[in-house]
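Note that one protein chain of the assembly has been removed; the remaining protein chains are unaltered in position.
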């Protein structure tokens, strides 16, 4: 009983949190026809600051971690992020009526990580007296960036395939068995990957990561980027809410696909994370607490790094789809599922 | 003697305060022909942040107040705000040579509330050991928003009446006895009210109010909106100072009207507030300290919520008129008048 009350209290608190409250506020404003707008140059700058901060924060964690110890779990985390996006590619993004770019952007967010869900998982383990590695915080950027970049590259490839002329000579067939679309040659693929890394969003994320890892931006991180972060995110959410409302009608016919994905995704993804965690546990003695937290990361969907990245890199994607599914369904389900991963790890290798 | 020295010290300190100092700085720059400018997109964003903060701050006060106890005084405060603007409509805004939009914007600021003057009033009551209700801080948004919205709607109506074609069928005559202008039908009026609430400034203010009342933005309010507020206000004042200088010449022929209004307004408005306070005291047992503070609010003129709201909603109004009269005359007079309301309440119902 107490647990249910706890969960309900958490859900209400979640809905009143600035992130979701500003998103809803933006939708209400748009619904009422408000002429409020955030000028484009300011919006671009907000996204830049947010992504620099996300990257820097991740870089600082990586710098402070023991890189040797971190290596195997980090590769595992990145692979989990890629796997989740690939799974989304052949499920949600193929759903009849779902725009591929919307499905991929959503899968990207579900592959990426919610820092606050991870923090909730850590708090639960701490409460249960379960130990985990100190470098866990440094794992999440690997899953996060791997998932986001994979989703963006796949979305751009899908777009290219749709619009590219048919090419038959010296080409690599992409996604061979799954469709009969035109093929892309290797040069085009590497060009798209290059474009992705040169895009403002991924550039800013990677720049922040590099600065956090190799420089010592800690002082300005704490005096500037960190304090501004939540506030600027609230403005971003306001913008995305207004935009989401404007594009909500596009969702009407495929809402069930997103609802299904939003409810089932976190559970499936958590199992992928759990499997990877158990493998890493066998290989390196990764702790049981670490396995739980890898599952939590995999189950969680990005509420912070994802929206600005997708908005910057895939402006044509519908935020009603990816923000709505991720923040509205994925995050609550991921939070509620934390005890499940604890129970499954307890049942397999013991906590 | 000590009181006079106190007052003079307060006046000098007031002039050196960032708000007024940046306003004067902006005027000096404009007078010297400086090419300094704040880009329009940044300016719009600053106004958005300021109004979100003002609204949120008010909403948080309302959320924390006892709504049953608050109801009657809140209605009273809103009516006082409306009454002050209506009084300005038939006095300052009708003065020969005063542009109606300038007169109404000024009346709107005088109807709105200065949080710092209110704080000064509270400090004086505290010093004198006089008690007042804890919800007083939640009263001011009602007076503030009521006055600002009334002034904006009336200004838009006046503009419409001036430019609208004469309409004679199925219409309601507005401001019947006061002028022979064209008439407006009910649809147009409700459209103007709708437009006002959809305008960026009032949208932002109301969004902030709703977020503060129904969500829990307290953390980002304290970490982002509150710390940035004074600084962004200084930039706004700089902009308004430059603009005020550019439009100062328009004021030459009607300066005496604004000076008279700026000096007499606070006293007349304070008496309106006092009257309303005494009625509420009879109805609900509203405290004597509360009556003093309602008078202080009524006497005060907005130095924070008003300028960005008017600049956003009525860009054609001359800031030399409304900011100059409010910040330059209204606020000092309102601060100096606080002991008067204490003496009058003492003389009527006793402190």
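Labels A and B are assigned to the chains in the order they are written; within every chain, residues are numbered from 1.
Just so it is clear, contacts are C-beta pairs under 8 Å (C-beta built on N, C-alpha and C of every residue); 3 or more make two chains touch, one makes a residue touch a chain.
Small disclaimer: the values here were computed from a predicted structure and weren't measured.
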Candidate in contact with the missing chain, chosen from A:57, A:203, A:234 or A:302: A:203
Chain not shown: contacting residue from B:18, B:97, B:186 or B:315: B:18
Touching residue (missing chain; options A:211, A:235 or A:351): A:211
Option touching the unshown chain, where A:27, A:48, A:151 or A:351 are the choices: A:48
Interface with the undisplayed chain - residues on chain B: 13, 16-18, 21-22, 25, 28-29, 32-42, 227-228, 230-232, 234-235, 238
On chain A, residues whose C-beta touches the chain left out of the figure: 39-42, 44-45, 48-49, 197-200, 203-204, 207, 210-211, 214-217, 219-220, 223-225, 227-228
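By our rule, only the chains that are shown with their structure count from here on.
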Euclidean distance of C-alpha centroids - chain A vs chain B, Å: 44
